[in-house]
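Removed: one protein chain of the complex. Kept in place: all other protein chains.
Letters A, B and C mark the chains as written, and numbering starts fresh at 1 in each.
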Amino acid sequence: MVVLKYLFNVLVFPGLLFSALVGLILSGLDRKIVARMQKRIGPPLIQPIYDFFKLLGKETIVPRAASRRTFLYAPVIGLLALVTVSLFIPIFKYTAVSTVADIIVILYLLTIPAVALIMGGAASGSPYAGVGISREMVAIISYELPLVIVLLTIGKQVGMVLNKGAITFSLSQIVSYQAEYGPMITNWRLIPAALALLLIIPIKVGSVPFDIAEAEIEICEGPLVEYSGAPLAIFKLNHAIKMFIMTSLFVTLFLSGKGTGILIVDIILQILLSAVIVVISISTLKAITARLKVEQVLKFFWTYPTALALLSLILVWIGR
Amino acid sequence: MQHFPILSIVTLFLGAFLTVIFGSKNETVRKFIALIASSISLILVLMLIKPIMIEGNIIQYWLGNWRPIHDWAIGIGLEVDALGLFFGIIAVLTIFLSVVFSFKYTKKDSETDKYYVLFLMLSGAVLGLVFTGDLFNMFVMIEIMTFAAVGLTAFRNYQEGALEAAFKYLVLGSIGSSMVLAGTITIYSQVHTLNMAQISALLFNNLTPAALFAFALLLAGFSLKAFVVPFHPAAPDAYMSAPSSVSMAFSGMVNKAGVYAIIRLVYVLFHAMDFKSIQILLIIIGTITMFIGVTMALAQNDFKRLLAFHSISQIGYVITAVGVSTALGLTAGLYHALNHTLFKGLLFLTAGAIFYATGTTDLNKLGGLAKKMPQTAAIFLIGAFSISGLPPFNGFVSKWLVYQATFEANMAPVTIVALLVSVMTLASFIKVAQSIFFGQMPKEFENVKEVPLSMRIPMWIMAILCVITGILPNVVTKYLVSPAVSAALNMGKYIDLMMGSGYAEKILGKPIEIPNIDFTLAGYWNPVAWLVLFGLLLIAITLVAVAGGFNTVSLPTEVDDPKYDVFFSGEASEHSHVKGNDLFWGLKHDLRHYFGFMHDAHSGIINDYALWAIFTTTIFIVYIFLLVP
Amino acid sequence: MKFPYLKEAIKSVFKKPSTEIYPKVNKEAPEGYRGKINYYPEKCVNCGMCIRVCAPGCITRTIEKTEEGDKITFNFYQGQCTFCSLCADFCPRGAIELTKNYHLAVTDEKDLLVSGTFIKKLPPKPPVQPQQQVQNQQNQGAAKTE
Partner (left out) sequence: MFKKLIEKSFEKSPWLFHLNTGSCNGCDIEIVSVITPRYDAERMGFKLTGSPRHADIVLVTGPITSQSRDRLIRTLAQVPDPKVVVSIGSCPRSTNVFNGSYSVEGPLDKYVPIDVSIAGCPPKPEAIIDGLAKAIEILREKRRAMK
């Protein structure tokens, strides 16, 4: 019986189907909002679903210089890691799989899709992919620093209260902390950390101002240049699921609380909140700024978000 | 069972001498002797695991049966406790795999009998150092190890830079050994004995200034052997020019021996870990080593030199974890030492395989080898993912323990640096993967073939070990790491055994409390669950793919149809490989001042390095005198 | 760290988008738009000015001898036309006119060809005098002058 529940969790509810659908709709919403901000009508909300299925129908070409197995398995590995992460993120008290330490596992499982993209790009053997990979790596290095500081800050803040001083890495403890003391965003010490995380979401998802790795114009979609057909569809799906996971992670870390107790209402609330976060962080930045250069991304992320995160870490540290 | 330790050391030395006598003429005898020697010592050490690790007693052996006479140790004693055996297992495993790898690897070299003599001497010395219970004997083993290593570095003297690297290693190595010798002498003048157990008993909490001076010297000497940052410049040249099977032994055993000596020195000999200042000293050294090691690695253009800098940065991880000195910290350090030997050895073997197949390890000349050498590419990927700490592999578990240990000892900046270094490790291995295995294949590597089976077996063994230690962390910790940690932390048992029971209480005055090793691992994720999950999802995805009726994947036909060429804006794509130097332009441009300074600091002139070594030793001495008492 | 256009972006989310939904609402081309060619064969006098003036040379003429005159067809191949309307300006009779019809997306090439044919009746020639009459006229001419 447990296996059945496990299977359901993996394949349907927080796993593949649910996060894929919500992810695609969220990225559709993002494209629509960006269009509306540029006074355009913009594609229908389910446009990414159309894109996904059209790509499924296209022919998949494997170039001669590519090493075939890595080339074809990279997107699947990325998808696996993303679905595994989606099992971790609690939705207001309900968590599909909750081991004690979630933040570090999430942090690392979220690097697997990025590494899968890199391996896929490397395996395709194209020079554009080579450049795209080194840019993707620079992006990872630049956002890993502030992201880690933010997670440690939250762990420290919750740990001090619940875990008798030692840091906690478990998301369920963070949710129960917010259930008692109100959402984390209301705690003034953590507002800089929230701002930092808001800035990290676009680069983690790879949306326009920071998508130096998949720049359509400079390096023809970077690592994805040789992909067509089903593998490309899975990569676009990864992109959408990552958007959903990062925003719902933000909601869990900063905006969650008791929730209404009924699962369905909680889920809708979580989706609405992550939709708001998508609009705030990803769409506005995408609509008003142009793409940064490679070294500007590194300089930007090692100054502003890191300073914000360090500020809140110090505040939390002092405010023991 | 009493004689296993001494037997395993002696078989290796005996193997060395036999190779000199019989091996010089024909090839197979020499290889046979080396194989027999290494496998005997492997079996002996593995049989030691049950008594020491599981039942937890300590084996002692007095050379020449010179037992201590009324509480005064005269003879040389071998004392193998769980900590010593832990590093012994690492060393013996590396020796055996390196010997098997070197059979085919040194086929092209001439005079390989000298290679096996030096190699067996090196392995015997490392094993001796790890099992000995006597300080001067440890110095002797360090001497043998250094000179065997210098000889092996210059083994391929036709390679440019090999002799120079050997000379640098010789100079720095002898500085280190002389510091260790000076330290041993000062201690001897203080306590008139050389047996480590008795020294630790006598020095328990009457640290006279002379003992402090000796402590500083020994610490500097051993950290030079472990190639910690201020002393590290000799390592990259040595690793680069030595044959890969030897540089695998270097990074697997030699710097681990240095780390073992530091742990023994700091935890047992001087029991100095109670002083906060020593912890901070070790953590500072470790963090600097981590950061400088990885940033230098990012800027390298040669695969083996890049791996050498990574060994230095991973040793930095181990030293930081050891410096945290909580039970969790030591577990993290030891576990990472084991993992480092596995994945670093694996990566050096892949470097050897590439050198064997293509003749060069220069990142700017290679490319697209994954198609010609698929197994080596797969093995390399396992090694690269384990060193950068991705979940299913072993790097993840031990790095996680390091982050948790450092953060719980509220050293937040250290954890942040550690995580950043781990990401940069991933970056440099992506650079290597892209420049060597993927991308366009230069014309001259058309007829590159996969390496012979006898070289691939050790690589596969190590890859499988990498995955096992990644999947079953609690098994590895329960049987291997925790006994070693408890052995390091309670020295009472260590002393009593050597000097007869009750000796410790009489001297120390109070029984040493044995700290409990029941740290609550903040959420030890059970990786087996993930693998079930990954497998389940993989089946689900393939099911959807098959049922979804995706159209056939069109594979490249032999005919020269541009459809399967790589899209390079329509250009023909021969010389379009993005490799080595062109990657990470953004990072290098941003940190160009830092890289510039690093470039000048590693000037390559031996007197600079010697100056660095002496300068850091003085800092150690001043630091310890100011802060410890 | 200033964010340009932030206010404008947020305001425009609530305003009506300025897209013209073209396929539903047909859009009239502006005045004087040079689109598809309309050729009036009856006005044409086959002077050939348009052919000489057309830069890409996409106007071709075929003349066919028939009993009541030459059957001339003019082919305007708009696939090669640059829509500069020089032919319309130089046509003495105004037989060529570029309309405002910009719907020139075609799947096969024929639709881009605009052609028109007309029969050009030559003006009644004076009756042809046999060869000697021409001689006599010249002699009388010469006699008169002496």
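The rule is simple: a contact is a pair of C-beta atoms (placed from the backbone, for glycine too) under 8 Å apart; a residue touches a chain by one contact, two chains touch by 3 or more.
Every value quoted in this text rests on a predicted model; they were computed, and no experiment measured them.
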item	value
In the full complex, displayed partners of the excluded chain	A, B, C
Options A:10, A:24 or A:56, residue touching the unrepresented chain	A:56
On subunit C, residues whose C-beta touches the chain left out of the figure	17-23, 27, 29, 35, 55-58, 77-83, 102-107, 109, 112
Contact footprint on subunit A, counting only the chain that is left out	31, 35, 38-44, 47, 49-54, 56-61, 128, 215-217, 219-221, 224-229, 232
Interface residues of subunit B (partner: the chain not displayed)	547-549, 551, 561-563, 565, 567, 569-572
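Please note the rule applied: only the chains that are shown with their structure count from here on.
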item	value
Overall pattern in which the protein chains touch one another (line/ring/star/complete/other)	line
Subunit B and subunit C: spacing of chain centres that average the CA atoms, whole Å	85
Subunit A and subunit C, separation of their C-alpha mean positions in angstrom	60
Of all residues in subunit A, the ones touching two or more other chains	none
Complex contact set, residues of subunit A against subunit B	6-7, 10-11, 15-16, 56-68, 70, 72, 76, 79-80, 83-84, 87, 97, 99-102, 104-105, 108-109, 111-112, 115, 118-119, 122-128, 130-131, 133-135, 137-138, 140-141, 144-145, 148-149, 152, 155-156, 166-170, 212, 220, 225-226, 229-230, 293-295, 297-299, 313, 317
Parts of subunit C lying in touch with subunit A, wherever the complex brings them together	1, 3-6, 9-10, 12-13, 15, 17-19, 21
Subunit A residues within the subunit C interface of the complex	33, 35-42, 284, 287-289, 304
